[in-house]
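One protein chain omitted, others in place.
Note that the chains take the letters A, B and C in the order they are written out, and that residue 1 is the start of every chain.
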Amino acid sequence: MGNNPFLSVKDLRVEYTSDKKAIYAVNGVSFELEKGKSLGLVGETGAGKTTIAKSIMRILQCPPACIKSGEIYLDGEDLLQKSEKDMLEIRGKEIAMIFQDPMSALNPLMTVGEQIAEVVATHDKSLSKHEAEQKAIEMMEMVGIVGSRAVEFPFQFSGGMKQRIVIAIALACNPQLLLADEPTTALDVTIQAQVLRMIKDLQDKIETSMILITHDLGVVAETCDTVNIVYAGKILEKGTVEEVFDAPTHPYTRGLFDSLPKLNEKTDRLTPIPGMPLDPSIKFEGCPFAPRCERATDRCRQGEIHETHLGGTHYCSCVLCDQRGEA
Amino acid sequence: MAPVIEIRNLKKYFGVAAGTNHAVDDITMTIEKGTTMGVVGESGCGKSTLGRTIIRLLEPTAGNILLNGEDITHAKGHQLTKVREKMQIIFQDPYSSLNPRMSVEDTVSEPLVISKKYKSKAEINDAITEIFSLVGIDQRFRNAYPHEMDGGRRQRVGIARAIALNPEFVMCDEPVSALDVSVQAAVLNLLMDLQEQRKLTYMFVTHDLSVVKHISTNISVMYLGQLVETSPSDELFDMPLHPYTKALLSAIPSTDIHHKKEQILMKGEITSAINPKPGCRFAPRCPHATEACSQPQALQEVGKNHFVSCCRVKELG
Amino acid sequence: MGRYVFNRLLWMIFILIGVAILIFTILYLVPGDVSTHFLGESATIEDRAAFNHKYGLDQPYLAQLGNFLYSLFLKGDFGTSFKYNTPVIEELLVRIPRTLFLGVSCIVVNALIGIPLGMMAALHQNKWQDTLCMVLALLFVSVPNFWLALEMVDLFAIRLGWFPPFGIDKTTSWVMPIIAGSMAGVAANARQTRSSMLEVIRADFITTARAKGVDEGIVVRRHMLPNALIPVVTGLGVGPSKSIAGNVVIERIFTIPGVGTYMLSGIDNYDYPIVRSSVVILAVFSSLVMLLVDIVYAIIDPRIKAQYSGKAKGK
Partner (left out) sequence: MEHNNQTVKRKSQFAQVIERLLTNKGAVVGVSILLLIVIISLVGPLFCPYGYNEMILTDKFMAPCAKHLLGTDAYGRDIFTRLIYGARYSLLLGITGALAGMAVGIVLGLIDGYLGGMFDTVFMRFLDIWAAIPGQLLSIIIATALGPGFVNTIIALSIGEVPLVIRLLRGQILSVRKEDYLEAAHSINASPGRIMFKHILPNVISPVIVNTTMNIGAIITSAAALSYLGLGIKPPNPEWGAMLAAGKSYVGVYNWLVLYPGLCIAIVVLCVNLFGDGLRDAIDPKMKK
């Protein structure tokens, strides 16, 4: 890894307050991303993936969601130290985001053209209204929609088309970093393939880096260079896609792979992960996965679990690896 | 093995503002006892409608449905009551499928109470205890309300309700697509165990191809209300013949990073089955479409239990 | 769009015929003989028969109803007052503008005060501004408007002499009736605006707008407000149809010679042609307001507009 990563998140912690109870959504997350690469954040419902993305974008509303600590460096500057005014310049221009549900991500009362033009005009005040609209039409053509449909409203588009428009909004200002939050989960599999292909092509074209949030290991395998496995607001394993997929090491990562039905091998029985995800309102100590882990020992439930370097860029936060590393 | 379910030329049309939606159009299929028929297709292809029509939750427009050889297409009154006890449904959404105002025990015991097969409260109570342990719900949840449980447990309650009367045929409508993978695996295992213990026959409707491959004996692929291909499970994945099946299979994101397959990207988006033109409905998106595709297509047998509805299947190979 | 308005107008006429039948029937069912009520116990049988004959009251129900509907909808004849023996329409034409003025003013005040109050509350959810606005709204719905009217007369008209206590002779005469008439509507609008704003604030497309780097003020103005106002517009329509009836009492307290006081005088005098016609007119007002609201609704919401203008849904 280079000395100066393009994006580096250090020890990020985010807490929500709900009914006066604290919800520990993100519990000390650190990762890095190099320029032009894509990173997959993989985890199940409630793992804190979206919160991580919204923290980078600084669009969490506090209260209820407050960033308690951490540093987020983009091109060497800490985003968490920036003023709200500076962030307005960065959002949409340097960092853009694609949301999970294309059905609700667009303002139902504005034409799609206006919505794309809005982000263009916000970040380039020198453009006339007409020029911004031209750019919007250009963007629509780029994501494969006829430009003449710019005057139509979101309800006139199908889910896949809406997601293309959301992508057009995100990419309109050639952002350096794209945060894609489950961009294809709501779409059918053939449309998903089209949209993922399009995101990848455009990413190459405008040389943007991407964080792809998903629960689908298959999507990561198809799209990403590196992968982080997130559980209960912590990263349990990270590395390149090859490293993690070829040698999943953390018991949770292995559990995820074992519970997936395979397409190209015959399994009679799947191996589910026993137990349930951690209650996020309880502050845990040690490894968050310990209560569900068959190989957990007393050591797993206390103290800080360190990341063990497994070679290359492959890291794993598990006591077992730690011991093996020492041994 | 005898077929539990046979459907012949089944049609289900809906009148909508823009015309008639041919949600299920002329589908013929046989499901043998103790097997699972997977039905796959994208949203709006009519797969859920097909399942609901078979178990008589929707009135068929035309065609026949046979349960154990008995024609139940127009079953009414007492006959319909009997039919429904033999055919059950498991839903996709573990939130909307349980009445939020009923405790888990009430939900599971309701079919038993309605069937009047049990004489006393104690008998029902014993039956519920048995069902609970069968589907793996802890007895301490008997008095819980749905909102007090997580998705996986709720889905087990839905399964418990469906198997309470010991049905022969269960239509599973995307039963795991709302669940996280780790929970999904447990529910799939449960469904397979139940099938083995009770010799259940399943129709498994889903859009997730790896799940359907795992659980099904045979798979049918639907596109806009029509059956495009049906085949034994492994054969379909090894040798897909219909251009739509090929495209669908190639679009699945695979976790196998070393064998990247060539993706067949389809043109355009799925249209709708409202007032369809005759002929193959996939033709507008098909890379191989010709003039002949606008003629009505017949299901051709291409192997044992393997049928394809494409006039160019021989040439394309 | 034009066809939509036309259809709605047709539908409104159907409703009004229904309203006329309903009102006629209710008043027909009033126990006792109208002529006895009107002429008094002392009237002779002949007098009563003459009275009944003159107004067609000796005919069977269906004939009377048919006659009433025929003259009302085909001839525009609102009947003749028993008491004054003059056509009701003449009196109504003088009174309608006053009632309309009061009603429309109340709607405007409702919107101008209620909506900003609700917005302020929503944008400062759970802070003191929110509490203040909601306490005010709660007070406004709870205080009966006719009592408030009487107290205002007591304080501002009689003690302080700022406004005339009754009548419509001066421009200032309208101030107190409008305040009293719009209290409840202000509260309803504030509550509705707040709750629909709170719903919109959490919508995904607001996050999208923020993610674009759009200034928060623009997010509120361009994205939140238009979406939040859609249900409020619907509320604006229901409010006046309520307050037109509520204004009947307000009109009486401030002795505003409008349709409401006219109707009440008809009730007091068993002068049913007056009552029937006034209710139909008030129902016309409230239907027109509802129609207007639906049209505004269709204009601001492209989804509804497309539905009505027959534009096909996107391919």
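What we mean here is this: a residue touches a chain if its C-beta (ideal position, glycine included) is under 8 Å from a C-beta of that chain, and two chains touch if they have at least 3 such contacts.
Small disclaimer: the values here were computed from a predicted structure and weren't measured.
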{"item": "Option touching the unshown chain, where B:62, B:165, B:289 or B:313 are the choices", "value": "B:165"}
{"item": "Sole contact to the chain not displayed, among C:65, C:141 or C:218", "value": "C:141"}
{"item": "Among C:88, C:106, C:190 or C:283, the residue in touch with the chain that has been omitted", "value": "C:283"}
{"item": "Residue ranges of subunit C at the interface with the undisplayed chain", "value": "15-16, 18-19, 22-23, 26-27, 29-31, 138-139, 141-144, 146-148, 150-151, 153-154, 157-159, 165, 195, 198, 241-242, 244-246, 248-249, 252-253, 263-264, 267-268, 275, 279, 282-283, 286-287"}
{"item": "Chain not shown, touching residues in subunit B", "value": "52, 55, 57, 81, 84-85, 87-89, 91-93, 96-103, 110-111, 114-115, 140-145, 148-150, 158, 161, 164-165"}
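Here is the rule we use: only the chains that are shown with their structure count from here on.
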{"item": "Separation of subunit A from subunit B, taking each centre as the mean of its C-alpha atoms, in whole Å", "value": "33"}
{"item": "Touching two or more other chains - residue numbers and ranges from subunit C", "value": "313"}
{"item": "Residues within subunit B bordering two or more other chains", "value": "none"}
{"item": "Partner subunit A, residues of subunit C touching it in the complex", "value": "203-205, 207-215, 222-223, 226-227, 300-303, 306, 313-314"}
{"item": "Residues of subunit A touching subunit B in the complex", "value": "44-45, 158, 160-161, 188-194, 196-197, 215-219, 221-223, 241-242, 245-246, 255-264, 266-267, 269-273, 276-277"}
{"item": "In the complex with subunit C, residue positions of subunit A that touch it", "value": "54, 57, 59, 87-93, 96-97, 99, 101, 104-110, 118-119, 122-123, 149, 152-153, 155-158, 161, 166, 169-170"}
